[in-house]
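A single protein chain has been omitted; all remaining protein chains appear in their positions.
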Amino acid sequence: MKNTYSPNEFIIKELGTRRVNSPIRLSEVDGDGIYNYLESDERILYDPNLKNLKTLQEQGIEPISFEKTGPYEKIFFDPSKTKVGIVTCGGLCPGLNNVIRGLVMELFYRYNVNRVIGFKYGYEGFVSEFGHSYVELTPQNIENIHTMGGTFLGSSRGKQDVETVVDTLDILNINVLFTIGGDGTLRGAHGIVEEIEKRGLKISVIGIPKTIDNDINFIDRSFGFETAVSIASEVIKNAHNEAKGAHNGIAIVKLMGRQSGFIAATAALATQEANFVLVPETVFSLEGEKSFIEVLKKRTVDKSHSLVIVGEGAGQYLFEDQEFDTDASGNLKFKDIGIYLKNKIAEGFKKDSIAHTIKYIDPSYIIRSAPANASDSRFCIQLAQQAVHAAMAGKTDAVVGYWNQNFTLLPIPVTVKERKQIDLEGELWWSVLETTGQPTSMK
Amino acid sequence: MKNTYSPNEFIIKELGTRRVNSPIRLSEVDGDGIYNYLESDERILYDPNLKNLKTLQEQGIEPISFEKTGPYEKIFFDPSKTKVGIVTCGGLCPGLNNVIRGLVMELFYRYNVNRVIGFKYGYEGFVSEFGHSYVELTPQNIENIHTMGGTFLGSSRGKQDVETVVDTLDILNINVLFTIGGDGTLRGAHGIVEEIEKRGLKISVIGIPKTIDNDINFIDRSFGFETAVSIASEVIKNAHNEAKGAHNGIAIVKLMGRQSGFIAATAALATQEANFVLVPETVFSLEGEKSFIEVLKKRTVDKSHSLVIVGEGAGQYLFEDQEFDTDASGNLKFKDIGIYLKNKIAEGFKKDSIAHTIKYIDPSYIIRSAPANASDSRFCIQLAQQAVHAAMAGKTDAVVGYWNQNFTLLPIPVTVKERKQIDLEGELWWSVLETTGQPTSMK
Amino acid sequence: MKNTYSPNEFIIKELGTRRVNSPIRLSEVDGDGIYNYLESDERILYDPNLKNLKTLQEQGIEPISFEKTGPYEKIFFDPSKTKVGIVTCGGLCPGLNNVIRGLVMELFYRYNVNRVIGFKYGYEGFVSEFGHSYVELTPQNIENIHTMGGTFLGSSRGKQDVETVVDTLDILNINVLFTIGGDGTLRGAHGIVEEIEKRGLKISVIGIPKTIDNDINFIDRSFGFETAVSIASEVIKNAHNEAKGAHNGIAIVKLMGRQSGFIAATAALATQEANFVLVPETVFSLEGEKSFIEVLKKRTVDKSHSLVIVGEGAGQYLFEDQEFDTDASGNLKFKDIGIYLKNKIAEGFKKDSIAHTIKYIDPSYIIRSAPANASDSRFCIQLAQQAVHAAMAGKTDAVVGYWNQNFTLLPIPVTVKERKQIDLEGELWWSVLETTGQPTSMK
Partner (left out) sequence: MKNTYSPNEFIIKELGTRRVNSPIRLSEVDGDGIYNYLESDERILYDPNLKNLKTLQEQGIEPISFEKTGPYEKIFFDPSKTKVGIVTCGGLCPGLNNVIRGLVMELFYRYNVNRVIGFKYGYEGFVSEFGHSYVELTPQNIENIHTMGGTFLGSSRGKQDVETVVDTLDILNINVLFTIGGDGTLRGAHGIVEEIEKRGLKISVIGIPKTIDNDINFIDRSFGFETAVSIASEVIKNAHNEAKGAHNGIAIVKLMGRQSGFIAATAALATQEANFVLVPETVFSLEGEKSFIEVLKKRTVDKSHSLVIVGEGAGQYLFEDQEFDTDASGNLKFKDIGIYLKNKIAEGFKKDSIAHTIKYIDPSYIIRSAPANASDSRFCIQLAQQAVHAAMAGKTDAVVGYWNQNFTLLPIPVTVKERKQIDLEGELWWSVLETTGQPTSMK
């Protein structure tokens, strides 16, 4: 449990106290066979461990908890007067179209909101200089998009001037903005919220967090992650065939994971075929008796082949040149650890005259652009429904999360403060070590 | 929250207090980069809702919680003297081979237990009359089974005489029995435990619950379910094509779900294409103004096609003949609601002279026999690892569960007391109603 | 070589000699790097066996050959004045949408024909009583249909009055009709041609033969077949798991194939897992020492499981009741040989007290409604392009075929005269016998 957070950080902002009746007809009583409106003060515990809870309570410390989300009986926006904007930002992720479709369907059919605009190509879509027209979204024109990968709206990396964005929202009379994007996008969204507040506007900004790496704090699962693991697993199986297909064959698969290796670790568990998993959370060296390359040599010579999975953010400290460019989103541009390892392994094996072959596979674009699998498709719909409930109720500066089997709301600032990473002393990483047989440390 | 359960029902039985050191070398301190042994009194709250918790605490009621599982520093069985049996029972389910493989790998490579026996064809394998020889399981002969559907050990339905089973365990000097099976299998396992206790034997019986329907109480997720939803979703998409391919085309897809419609409901959400979902939890009628068939008529004529998903246990009360056979497992043999609906729909449409075509699809054997997808593959490994931890620690009469993001142990009796069903007043069902547009009630 | 056909039967009808320039700009010379127009008298030999050819030539017999198809320099219809109709008939088949899309794209972008009408729900679409409106087909509204199964236009079984159909063609000023359908549809198309000729109209009727069973004479490959085999193979693998999952487990997979067992035979070869393949071409008995059921008993008891593939048209002579209904298309409605076998096997095994379980799987709707795989997608495009070339050149009463690595044209009458069936003395069937190990005869 990270004790750097206080319960107060998890309070969701609201636009105001104005309330109209929700157009969704639900129930307030149990036992009538009809779903109930969300009660106002439902919260989900961060840590369901009873022992930890009792320790906190004995110390008089309020446990961290997250606001539960769901349909509210009284909402902030009058559906007939509400206009909604949707934008997708950053790299592709399976499920983007499912979320867009889910938002539109929920807005039209449940809340009777029928003015929904899609901004094209990320935050660029708010800036007239780019010349991107917007798209009117209707149940008809998005009917089949959930079967396709990519994003119907297009995307772009990078932030745009916050004042310009809010100008556009204001001019277009947008009341609700859904931003579907990652870390940078959410920071951008928070900037938009601040500008909205500065101007005293009543615009709700709700994020649906998009991180194929599943690295957002306080969120158990982000959309696209399961699809990514699924496709990565197929690639790993094929890479295993490549490794075994040659004497002392080494296959290296680079998977997504800038600061967190969840895809690499989970796919390794799913396939049971990798011998080494290198993730951004671990530190390994390439030279010295216990180094990765020495361990790899031994394993390869013993078994005639090896399969290595490496997260894209792993081993960045290894590069001689420690200057990194930034991309349009302001993210550090990582150097290619896959190619680097390939070369270093070749050097290391050559030094000991170990004949070998290396195959390097980087499937990331294939994964990012794939359609959502069934599990993510279902999850995206539910995220979208919850996002609409939250927005219509006037919540703002918040993202939709999922924790302990409940959909939740989290303030944007708390989600972008730190990354969720693999706990190297936790169950997941230990399962990986058990499965691969790799040493705890390769320094 | 079901108040028919008391916290005491969730206490796990142990074989005794004898303790030897675990062969797994872990840590007892945080911060050293090594996974820690499980502390002895870790429990996971059933209900993470803070408001409910406070209400209970105000009333002085102990909340229900589940024992957390993990690797124990001190264990009951001495690995070098331990012999293990594994059996798979009941119908096929994606992931059976992954669980078998996970158990064997964990036993051999982590606990150094190298005598593992597979009983063939379910509980029949314990009864010499059937003449099924057993299989010595080794990391070599199960190396690739996780890529295949079905069960490496074969299976059978039905229980066998408990005394005979325990005789076999005793004669073969089995110390740990892993039973992978559903409801009936778990009841059988509990009977075995009782017989073991009667004889004063020290044999641990640990279940890995197998229910493709995901209908075991207090368990968030059971293996095979995600794979089932995934394949069912593909079938639904094809069925949708069949429905649209003919004027007033109606496609009926029957999915697994004897008492619980989770597969039907989840696949409907994942695909967004069904117009009606009928599950065992719902009551609908076929005649009368608001009946399913009348609603179906209207929808079909309006839109020229309809897609119906029906859980196999739905509408069993509709059959004129209310006598049901039982199968070898003692389960009621359900009558075929899919065929029944097909005929009743044809009758109903004919009465109103509505030209139509009906396509009926029952993909259940295709689903049950498929290999586990990546998500289930990973989950099965983790279930198997936890099951081995529990067994080696001398836990017994227990199953491995998963709840609020933690692996747990549950006493067998509490898991077979009632089925987990869709809450018709809950979020899942309401999402289904939103997605299909079907009325809340079709009675 | 079937000697019941004469070369004259393979002459393609033409609407007339009027000729305009094709809008497609090709070449007439080799070596300029540009595709050449089809020369007028290119024909493809039916039998490429040199020995057979020489025998015929020695006897002074003209060998059978098929007209090659391709782009013509001079065409019959003036694109700017041409209006085209498309109709899909009969059951679903993977690739229908690909063919529709291919036709529309070729017409619009190569021939500049921009009036294309889709008739809804098969031949019903020509009959005003059914009230189906037609669809204007444009590159925009069919852009993505090739990724989906089913048919964008809907379909229906059965023929409609030929005079009414031609009335509709005449009233709507249709110059070219593409009919995508099977045996019955092609007979219907021929009837339409006769009526057109009777009235002296200049309407070209070109068929794209749709038979998932790949059972059209003189055509090596029909679209949808490869996809069908591919999906059937997955089902067979799962069925194999079901068979092995129980002691003396028997899995029966019924596959499409009314008069021809190509899908069953080819999928058996592709999977290498079936022990018995029963097709419409074979005669087997269920009683007697050498009967299928006795052979099955032996095999099942020896190996503890069996996998049986049966074509839907197999063993129809076995039914006590030899009266068969006909469906709307006029096809005999086959009785369900799968269920029948299941029952007969159960009886047979019970008689000898052989404990066993039987799983019966009928995946046909799942297969028919699937999207085309890559191989069929490519093939459909090419069929569609050739169909457009033929139609624009004024060919009529013809279907597009594929033979000896060339696209061909065949007169409709010659293709519906007899079915292509598995030659029980041929290479394919013998490969099946080798793979399954089943006896040559089970009578």
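Letters are used for the chains, namely A, B and C, taken in the order the chains are written, and counting of residues starts over at 1 for each.
Definition applied: a residue touches a chain if its C-beta (ideal position, glycine included) is under 8 Å from a C-beta of that chain, and two chains touch if they have at least 3 such contacts.
As the structure is a prediction and not an experimental result, all values here were calculated from the model.
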item: Option touching the unshown chain, where C:114, C:214, C:230 or C:438 are the choices; value: C:230
item: Residue, one of A:239, A:296, A:380 or A:398, that touches the chain absent here; value: A:239
item: Residue among C:15, C:116 or C:267 touching the omitted chain; value: C:267
item: On subunit A, residues whose C-beta touches the chain left out of the figure; value: 92, 120-121, 124, 130, 132, 148-151, 154-156, 235, 237-242, 244-247, 249, 251, 304, 359-363, 365-366, 368-370
item: Positions on subunit C contacted by the hidden chain, ascending; value: 26-27, 30-36, 39, 41-45, 48-51, 53, 63, 65, 68, 70, 101, 105-106, 109-110, 146-147, 220, 226, 229-230, 232-234, 237, 266-267, 269-272, 373-375, 377-378, 381-382, 385, 403-407, 424-427, 429-431, 434-435, 437, 440-441
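Criterion: only the chains that are shown with their structure count from here on.
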item: When subunit A is superposed on subunit C by its C-alpha atoms, the rotation angle in degrees, nearest 5; value: 180
item: Interface composition of copies subunit B and subunit C: same or different, split at half; value: same
item: Subunit A and subunit B: spacing of chain centres that average the CA atoms, whole Å; value: 29
item: Whole-Å gap separating subunit A and subunit C, where each centre is the average of the chain's CA atoms; value: 46
item: Per-residue multi-chain contacts in subunit B, two or more chains; value: 237
